[in-house]
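What you see is the complex with one protein chain gone and the rest in place.
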Amino acid sequence: MGFYLIQTLNAVAFSVLLMLCGLGLSLVLSLMNFVNLTHGASYLFGSYVAVVWLGSGAPWWLAVPAAFLAAALAGLLLDRFPFARFYGRNHLAQVLLTYGLSVMFADLMRLGFGAEIRSPALPDLLRGVVFVLGMPFPIYRLVLILAGGVLALVLWYLFDRTIWGAVVRASVADRRMVETLGLDTSRVFAVVMAIAAGLGGLSGALGVGMLSAYPGLDEEILLHALFVVVLGGLGTFRGTVAGAFILGFAMTFARVWLPEFAGFLTLLAIALLLVLRPDGLVAPRLRQV
Amino acid sequence: MRAHAWLLCLPLAGLLALFGGDYHLRFAAEILITGTAVMSLDILVGQGRLVSLGHAALFGGAAYVSALLAIHAGAGLMPVLLAGIATGMLLALVMGLVATRSVDLFFLILTLVVGQMVYELAFHWRTVTGGADGLRGIPALALHLGGASWPMSGARSLFLLAAGLALLAYLLARSFLAAPIGRALVASREQPVRLAALGYEVRRLRLLAMVFAGGIAGAAGALYPFVNLYVGPNLVHWSMSATMIVMLVLGGVGTLHGAFVGTGLYLLVQTYLSSFTDRWQLLIGLLFVLIVIFLPDGIVRPGWRRRQA
Amino acid sequence: MNLLALRGIRRSFGALEVLRGIDLDMAEGEMLGLIGPNGAGKTTLFNLVSGFLPADAGSVAFAGRDLQGLSPAARARMGLVRSFQKSLVFPGLPVVENLALAARLRLGGGYRWWRGRAVAEEAAARATELLDLAGLAGKADTLAGALPHGLQRVLDVLVALAQRPRLLLLDEPTAGLATDEAQRLLGLLRTVQPAPAVLLVAHDLDLVFGFCQRLAVLDLGRLIAVGPPDSVRADPEVQRAYLGGLA
Partner (left out) sequence: MRPNLLTRRGVLLGTAGVALAAHCGAPAVARSEPLRIGLLTSLSGPFTSLGESMRAGLELLIADAGGQMGGRPVELLVEDDGGKPEEGLRKVRKLIAQDGIDVLGGVISAGVALAIRDVVTEAGLPTFISNASANALAREAASPLVFRPTKTSWMLGHTGALWTFQNIAKDGGLTVGADYAAGREYIGDFVQTFQEQGGSVGTQLWTPLGTTDFSPILTTIAAEQPSFVYAFFAGADAVRFLQQMQEYQLQDLVKLIGPGALFDQEDVVPAAGSAALGGINTFQQSPTAPAAHGFVEAYRAARGRLPGEASTAGYVTGQVIRAGLEAVAGDPSDRERFRQALLEQPIETVIGPMRFDPRNNQAVLDIYVNELVAGPDGQPLNTVVHTYAGVQDPGPAG
């Protein structure tokens, strides 16, 4: 009983981590119809920033905002060049551009942060466990679940329930119309790109306590994020959350029950779901025709 | 112009075959074989705008089957080639059945997923595939014809074999694209909805193109083990598919022959530039991004870039 | 037997009922004009008949066969062919190839790789014939995307004709064309042999009234009048639908 309760909590924590990774990717896809494969690099960048921050002795609770800001700044620069001229293009062009950039960033980060595995010095506050029915569960993961939940709510409110979100969506649907209203759409896009990249960095800072940071992690995270987002239905917010939880539970329980086939089974589940629901779990608002 | 470039290639290949050393011939054979697989990917990417991240699974899957046949049954050139083609086509069919309902990002992910399933199989089915260690001890290749038998294991004969395969595959691909099905594939890239309104089943068209490309990739894969005398799971991993796309873009999408140029460029940079700097990946990435940014039509229009020698 | 028979077609988008029970018949070779104000549901009806959208209720029968569940491509192969409001040619292919693409499939060689020569030649002949008919023979090798807008519209209709349709659904084929260009385009539909039945949507009422034997008027998802031009013109409900908005 306690065993399965904890395994469920494990699955939830992992799902939240997947959701965090997918959110930034999903945001630019749903709002700007832009495929950003540099997202994994944003994540890893955030992880490194957090490691360096925590190693420097600065207040630990500022590590996450610092990672957010650093990655957001990088996103802002990327938006100016070269992303902006690819916003209206087809997915293929975007995939190629951002994949090439991610190869470059991976090598640059290796140059800057070294090839070694880096881990953060976590504050003692986050290191304890709680016992649930006699089984240990780490406080760090509880914090992760909480942070992920709050973040998801904030984003959902911001983009689905405020005028601000409406402006972004309108900018995508009919750019010229919004511009006649006197709004600068390129600034809107820049802000969204910065937030999305920042989210990548933020999830990197939150996840680094679990996954560490090392060259190659960017690709692993990108793959997970892509699975989550595509499974959910290209960049719908609810879909990303659903995709993350399905993948998180599938991966966790495949490892509990059939660990030797876990990799294959996870892929099979993704393929089956996408064959049954070719547009993902939640049909998107916007689609490229 | 294109014709001239090809006329130049033939004497070059001849010179290499006559005077090249063992190492250079093997290297050239690897470029030609990998290039053939990349060219088959160009049929999908360049003509059908179907960006597959699972193409290495077709190529590498055929390589595994070919290596296994050679190790366990001592198969010669013809059976190995046929088995490779069949494997490539079969895997492409499965991949296509799963992925051709979708386009763009969905297609990309579904081909990636199917390709990774092949990888999982190659990685975990240790008793057959050797798992992470791969297959080695591949016997020399020979051509058996009516009782007679010619060894094909020398670097020179492997090079000539690879060159023959590349040329044949190139001619086949050209005739495929010039034929009604190839024209329809181009049309499906431009206006899939309109094409459906003409009565074409776009899915069937994409499936046929994938199976055709899979056959070529499979033929190339069948020869690969004999050049390297080794087959391992890296060959079917998605990162190999991504590398193939990088090679394709470097050489020019939609040109067919650009695939060979790009493959050669990539492998040369990887082999030689990496002796001088740890940062060769940065340079490849930069070159790639510059091409994508400043030659944007390449993705849409075939024949956009003709490399003058 | 009717060539096309629509019975009780309904379709909504969310809370919006776009089509509320359409019954319509068309005979072989007949030219029927479908008119109605913007948003009346004309394009939706086209999408339902050609299979690009499923209907919520009702049936579509073509040449006596229920089309339920058939893909757009399958319907096209039966001879139920449509054009699009936004002209959709294949811009990267030469003009003659645009037509040959359609003709080859009709001749059973659309997916051929080898041994397709006979089919290809016949398709090319058919394409050339149509180009001659439209006076476009000189443009055969131009890329379709390089044609001026008017000629792209003509090409679009020619592509549809190259499929040898029994029924042609034309959605605003004359939009953006000068009157004489439009006249010539519709004239083409009369001269081509065998002449298909045509369901024509156009905003230029003079054109529709001039060319069609029968008219159907769609308003707010209902057919409010079906009949010969004169009786439709005199119909008070039609006058209200068209003039009411202005009054």
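First chain written, first letter: the chains are A, B and C, and each begins at residue 1.
Following the convention adopted for this analysis, a contact is a pair of C-beta atoms (placed from the backbone, for glycine too) under 8 Å apart; a residue touches a chain by one contact, two chains touch by 3 or more.
This is a predicted model, so every value here is computed, not measured.
Novice: Just to confirm, in the complete assembly, which displayed chains does the hidden chain contact?
Specialist: A, B
Novice: Touch as defined at the start, partner being the missing chain; which of A:121, A:154, A:173 or A:272 qualifies?
Specialist: Going through A:121, A:154, A:173 or A:272 one by one, A:121 is the residue touching the chain not shown.
Novice: Any idea which of B:101, B:136, B:156 or B:204 touches the chain not displayed?
Specialist: Counting the whole complex, the residue in contact with the absent chain is B:136.
Novice: Which candidate, A:77, A:108, A:135 or A:268, sits in contact with the chain we can't see?
Specialist: Looking across A:77, A:108, A:135 or A:268, the contact with the absent chain belongs to A:135.
Novice: At which residues does subunit A meet the chain that is not included here?
Specialist: These residues touch the chain not displayed: 2-3, 6-7, 10, 13-14, 17, 110, 114-119, 121, 127-129, 135-138, 140-141, 210-212, 214-217, 220, 224, 251-253, 255-256, 259-260, 262-263.
Novice: Give me the subunit B residues in contact with the hidden chain, please.
Specialist: 21-24, 26-27, 30, 123-124, 126, 130-134, 136-137, 228-230, 232-235, 267, 270-271, 274-281
To be clear about the criterion, only the chains that are shown with their structure count from here on.
Novice: If I average the Cα coordinates per chain and compare with the overall Cα mean, which chain comes out closest?
Specialist: Chain nearest the centroid of all protein C-alpha atoms: B.
Novice: Please compute the C-alpha centroid of subunit B, do the same for subunit C, then give the distance between them in whole Å.
Specialist: The computed centroid separation for subunit B versus subunit C comes out at 43 Å.
Novice: Averaging over Cα atoms per chain, report the distance between subunit A and subunit C in Å.
Specialist: A distance of 47 Å separates the two centres.
Novice: With chain centres defined as C-alpha means, what is the inter-centre distance between subunit A and subunit B in Å?
Specialist: 33
Novice: Out of subunit A, which residues touch more than one other chain, so two or more?
Specialist: There are none in subunit A.
Novice: Tell me, which residues of subunit B touch at least two other chains?
Specialist: Where subunit B meets two or more other chains at a single residue, that happens at 193.
Novice: Can you tell me which positions in subunit C touch subunit B when the two form their complex?
Specialist: Against subunit B, the touching part of subunit C is residues 50, 52, 71-74, 76-77, 81-84, 88-93, 97, 100-102, 104-106, 109-114, 116, 119-120, 159, 163.
Novice: Which positions of subunit B touch subunit A when the two form their complex?
Specialist: Residues of subunit B touching subunit A: 45, 49, 51, 98, 101-102, 104-106, 108-110, 112-114, 116-117, 120-121, 124, 193, 238-239, 242, 245-246, 249, 279, 281-282, 284-286, 288-289, 292-293, 296, 299.
Novice: Write out the stretch or stretches of subunit A touching subunit B in their complex.
Specialist: Within the complex, subunit A contacts subunit B at residues 35, 82, 85, 89-93, 95-97, 99-101, 103-104, 106-108, 111, 219, 223, 226-227, 230, 234, 260-261, 263-264, 267-268, 270-271, 274-275, 278-280, 288-289.
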